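For this depiction, one protein chain was excluded, whereas all remaining protein chains were kept in their positions.
And now, chain A:
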Amino acid sequence: MTTSTDRSTYTAVCRLDQIEVEGGVTALVDGAAVAIFRTHDGNVYAMSNYDPCSRASVLARGIVGTRGDVPFVASPMHKQAFDLRTGQCLDDADVRVPTFDVRVDDGIVLVGPPQEHP
């Protein structure tokens, strides 16, 4: 569902309760596979589902946890960790996965445009 007004660039993908706490789902947003995660503290994050290390579309199936204060997902392939907030790979400074704006309205998860990171 794509709507106009301020939601113009946001796509509703699922209900929040379809994502397990510390789990992830894959959604199709504008033709791309996006991994959406929900953390224990109630935050929701979205990033590309494509793991550049294993070259497979799998990140939503990784284990979600924390490293220090950083919420992260570990790739189910070779366990590289990615910061859910920025997509930065925590094991390789040169690798980063694109992230997307995401918000929850009325229990519906909406994925927005790609985020810019410095």
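By definition in this document, a residue touches a chain if its C-beta (ideal position, glycine included) is under 8 Å from a C-beta of that chain, and two chains touch if they have at least 3 such contacts; residues count from 1.
Throughout what follows, contacts and distances are computed from a predicted model.
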{"item": "Among \"Anaerobic glycerol-3-phosphate dehydrogenase subunit A\", \"Putative spermidine/putrescine transport system ATP-binding protein\", \"assimilatory sulfite reductase (ferredoxin)\" or \"FeoA family protein\", UniProt-listed name of the chain not shown", "value": "\"assimilatory sulfite reductase (ferredoxin)\""}
{"item": "Touching residues on chain A - with respect to the absent chain", "value": "1, 11-15, 18-23, 25-28, 30-33, 36, 39-40, 48, 50, 52, 54-58, 61-68, 71-72, 74, 76-77, 79, 81, 108"}
